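Only a single protein chain was left out; the remaining protein chains are all shown in position.
Letters A, B and C mark the chains as written, and numbering starts fresh at 1 in each.
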Amino acid sequence: MATDISKPDTLLHSVDDVIASMPARFHPENCRDLVATYQWKLSQPDRTFHISIDKGTFRIHDGAHPDPSVSIESSEEVYLKLVNGQMKDVMAVVTGKLRVRGSISLAQKLNRIFI
Amino acid sequence: MATDISKPDTLLHSVDDVIASMPARFHPENCRDLVATYQWKLSQPDRTFHISIDKGTFRIHDGAHPDPSVSIESSEEVYLKLVNGQMKDVMAVVTGKLRVRGSISLAQKLNRIFI
Amino acid sequence: METTLEPTLSPQFSKLINRLNEVSDRKQMSVLHDHPWDLSPEGAWLKKRENLSIYGTEFYDLATEEERRLLSVYETGCWWHTFVIFENLVTEYYMKIINHESLAPFPAVIKYMHHFCREEITHALVFRKAMKHFSIAPFPVPDNLKDFYKDNAALADFPLKAVFLTIIIEWFAENNAMLDCNNDFVSPLARAVAVEHHKEEARHIEWGKSMIREFAERVPGFLEEAQEYTAPFMRNLLDMSTVNPETYARVGFSHPAFQDQERLFEAALFCENRDQINRRIMEPLLRFFVETTIYTPALHELWEAARFGPALEQVLARHNGRPDANDNLLDTPV
Partner (left out) sequence: METTLEPTLSPQFSKLINRLNEVSDRKQMSVLHDHPWDLSPEGAWLKKRENLSIYGTEFYDLATEEERRLLSVYETGCWWHTFVIFENLVTEYYMKIINHESLAPFPAVIKYMHHFCREEITHALVFRKAMKHFSIAPFPVPDNLKDFYKDNAALADFPLKAVFLTIIIEWFAENNAMLDCNNDFVSPLARAVAVEHHKEEARHIEWGKSMIREFAERVPGFLEEAQEYTAPFMRNLLDMSTVNPETYARVGFSHPAFQDQERLFEAALFCENRDQINRRIMEPLLRFFVETTIYTPALHELWEAARFGPALEQVLARHNGRPDANDNLLDTPV
């Protein structure tokens, strides 16, 4: 699994912080040929957003996508821990705190797109 | 199977004749609660049309429907024979000259809608 | 119609399931040992002549004896192949039902469904082996027949209709097969294929009937739908399994009368002999439909249109509201 968004220099304290950090962490050279939609479905509190990757560009949208390529589900708490490097993704997966649906190939591309 | 359109008084010589005869043979009282699409896909020559039934009304459309409730496939010759009572539907089915796809419940309602 | 059963089973159903599981646990049909595979295929008849589709028509007299024998081979082979197709489809759908996990609260039911699928696959293996033995190439199964099943059974995630249509097909096919081979004239291998199949299939039918009774009582809309499509479905099944253009083509009848396909088909489908056979095959099913109210007098017209009128009246005259203890053709001598 390679679904976490890797370790920023300063701690991100909210989902909005994470989203705000994405443009700076985006690596278009790693998704030049990719068209895919990644969705995050967070809980406690509920928050769903998705990112469309389209050949080296990305857009963030609020809400659910009808047919995302990959859907990542966890609590907000776990998500922030993963983003901040306070929890390993493998631990989140084996303890059932992180659930990933959809194409495993695409899921594992994610950590090369947002570094 | 009850997919044929029953026996008119005068012979119908073309698909256009059949379509023209439909309003006179339509029995809205037998489809008051029905919403369904019946499609005919004829060959030799190719001709596709479909009829939308909507609670006692019907409309005929040229061309294919993306998801008909029932799709009826045969050659034009067999279709006209069936319509004119010159061939039994059971014979057309067992000899593979008539093919019916979709809901069998809806298919068998057809001969009560156009009598 | 996507739904689950309530998490209780009737005591009768539980008892039935446990009994079926015990028997299926005990003995599994062997692909190798349960049939006389050493018998020669030369000159064998695979169904009795009285059950040939052309028996009792003018065409029977126009066929040579060897053509009749070949017809018995291909008509039976075509049946076997039809079994294979449906057994493969039902296994896919049953596994889908298991994987859907709606039935997880009923481990005994899941267990029997596993046995059911395992047995269906074994049957498919045996039928294919028998076809190979008698050098019968696979048949193109009539598109209509396959379509009816696929279109109507496979729709939902949890395809209850698949259970219903399957039991109908199996029961009907089973009765047909048993009638075809109960005669010394028929190859002992063909009879063994039918009889061994029957041993496991009779259980599938019992199970299926019970499931249908449960569905009819508990699943909203199930009964109403079945009341509408059962008659035309049965009629298709009956006619398409009686005659098949491919079967006649393979025999290659020499008499020119066989060129008139429509006359040949009409003769075979509507002759008195076929009517009698169909009545015997259908009688247990019609009794079951009456008992479960899948047949309802309010929709008698549908059954009439599907040409089951006279057979139904016979059954209704005899039916006094009580189900028959043994309503498949289990006792047919073989």
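As a working rule, contacts are C-beta pairs under 8 Å (C-beta built on N, C-alpha and C of every residue); 3 or more make two chains touch, one makes a residue touch a chain.
Because the structure is a prediction, the values reported are computed rather than measured.
Colleague: Among the chains in view, which touch the chain not shown?
Modeller: A, C
Colleague: Which is it among A:V35, A:I60 or A:I104 that touches the chain not included here?
Modeller: Only one of A:V35, A:I60 or A:I104 touches the chain omitted from view, namely A:I104.
Colleague: Which candidate, C:T8, C:T64 or C:N88, sits in contact with the chain we can't see?
Modeller: Reading the full complex, the residue touching the unseen chain is C:N88.
Colleague: Contacts of chain C with the missing chain: which residues?
Modeller: Per the touch rule, chain C residues meeting the hidden chain are 24-26, 28, 30-32, 88-89, 91-92, 95-96, 98-99, 104, 107, 110-111, 114-115, 117-118, 121-122, 124-125, 128, 132, 138.
Colleague: Footprint of the hidden chain on chain A, which residues?
Modeller: With respect to the unshown chain, the touching residues of chain A are 1-2, 87-88, 90-91, 93-96, 98-105, 107-108, 111.
Note that in this section only the chains that are shown with their structure count from here on.
Colleague: Please compute the C-alpha centroid of chain B, do the same for chain C, then give the distance between them in whole Å.
Modeller: Inter-chain centre distance comes to 29 Å.
Colleague: Out of chain B, which residues touch more than one other chain, so two or more?
Modeller: Not one residue in chain B touches at least two other chains.
Colleague: On chain C, where are the residues touching two or more other chains?
Modeller: Correct list: empty.
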